[in-house]
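As you look at this complex, bear in mind that one protein chain is not there, while each of the others sits in place.
Up next is chain A:
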Amino acid sequence: MRVLYFAWVRQRVGVAEEEVSPPPEVRDLAGLVAWLSARSPGHAAAFAQARQIRAAVNQEFAGPEAPVRAGDEIAFFPPVTGG
């Protein structure tokens, strides 16, 4: 599973992307966030403000209940500010 981070989420985690293999009990985005948060203090800091974080699964916006599977491309980022 490839995980991408953008904007201040990337700055806090400390890397722009990483390859991870969460255990089988991680089934959705909420579970993945909980599992990633334990990886490092940077991850914990990035995900501390969970309400400020948005996500995408395979380049589609997705909510906390969205399923995640091996091989997915997952992204975490702040609310978007384009235009």
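Assume contacts are C-beta pairs under 8 Å (C-beta built on N, C-alpha and C of every residue); 3 or more make two chains touch, one makes a residue touch a chain; residues count from 1.
Here is the rule we use: contacts and distances are computed from a predicted model.
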Absent chain per UniProt: "ABC transporter permease subunit", "Putative membrane protein", "Chemotaxis protein CheA" or "Molybdopterin synthase catalytic subunit"? "Molybdopterin synthase catalytic subunit"
One chain is left out of this view; which of A:Ala7, A:Ala34 or A:Ala48 touches it in the full complex? A:Ala7
Touch criterion as defined above, residue of A:Val13, A:Leu29, A:Ala46 or A:Ala75 at the omitted chain: A:Ala75
Suppose we count only contacts with the excluded chain; which residues of chain A make the list? 4, 6-8, 56, 59-60, 75, 77-83
